[in-house]
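Note that one protein chain is taken out, while the other chains of the complex remain in position.
Now for chain A:
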Amino acid sequence: MFIEAKNINKVYFDKNNKPITVLDNINLSIPKGQFISILGPSGCGKSTFLSMIAGLTNSTSGEIIVNGKKVVKPGKDRGMVFQQAALFPWMNVTENVIFPLRKEISKSEGLKRAQHFLKMVQLSNYPTHYPHELSGGMQQRVSIARSLAMDPAVLLMDEPFGALDEQTRSRLHRQLEEIWIDTRKTIVFVTHSISESIKLSDRIIVMGTRPGTILTDITVDIPRPREQHRQQIGALEEQIMALLKTEIDKVIEEEQSYEADS
C-alpha cells in the first residue's frame, strides 16, 4: 500500500489532566493514485489524522508509512493545502509557488515550473500579483499550485474549500478533479461536507467522534463527471447522512451535558 496507517492512537490531557482520546486505533491503507475523502463531524480527529500524515502532529502510538518510509517529520513528498491559503504575503504569486523549490532548481527553471502549475489552476495571468490582491478562491488555487509544484507523492487537503462561497467552491471542485485526472496524484481530502466528498472522491472514510474512529469505508463508483448522476449521488448522500446522524446527536448530547455541568 502506498499510505499505510497502523493502529494510530492519539490521546491528550485536558486542563484537569483528564485523558481525552482523539483517535482510537485507526487503521487505513490507501493505494497509489486514489482520491480518498475523510469525512466526519467536527471533533472527530480527521484533521489531526491528516496532520499526522503530513508529519506536523505526532501520534501517541502507531505509525504511518508513506511510500515505504515511516513519517517522522514534514517533508516535500507530502504537499499540504490548508483551509486558509497560507500564502506568504511578502511574496508575489510566482515567488510563493517557487518557495518550496528555491534551493533545488535555477531561477529560470523555477519560473517555468511556476508558470506551468499556475496555468493548471488557471492563474497564469497573475504571476506578479501579491496575495492581498487576490480573492479567497484565487489564493487557494495558488496554494494548490504551490503544493503541486514541489511534485509531492501525495496531496493532503484539509477542508481546502471550507472558507469559500458556494459558486467558487463548485468551480474549484471541477478544477481539482481535472488536476487529479491529469496528474494522478494520491489525494487525501478532509471535509465535513457529504456532497463534496461524493462529488470528488473514489472512496470515503466516514469517521465517528469521541473518540475518533473509522465508521465505514465506502467505495464511490459513480462515473465521472458526477453531476450527471444525481440519483446515485442522492442515494449515497442519504446513506451517509443516516450514518452520521447518530454521531452528530452524540456531539450535541455531550455539549448539552457539558453545559448542564458548568
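Just so we're on the same page, contacts are C-beta pairs under 8 Å (C-beta built on N, C-alpha and C of every residue); 3 or more make two chains touch, one makes a residue touch a chain; residues count from 1.
Operating definition for what follows: contacts and distances are computed from a predicted model.
The UniProt record for the undisplayed chain lists the protein name "Binding-protein-dependent transport systems inner membrane component", from the options "isochorismatase", "Binding-protein-dependent transport systems inner membrane component", "ABC transporter permease" or "Response regulator".
Only one residue in the set A:P100, A:P127 or A:P211 touches the chain that does not appear here, and it is A:P100. Of the options A:P41, A:G79 or A:G110, the residue whose C-beta touches the omitted chain is A:G79.
For chain A, the residues touching the chain absent from view are 54-56, 73-76, 78-80, 82, 84, 86, 88-90, 99-100, 130-132, 146, 150.
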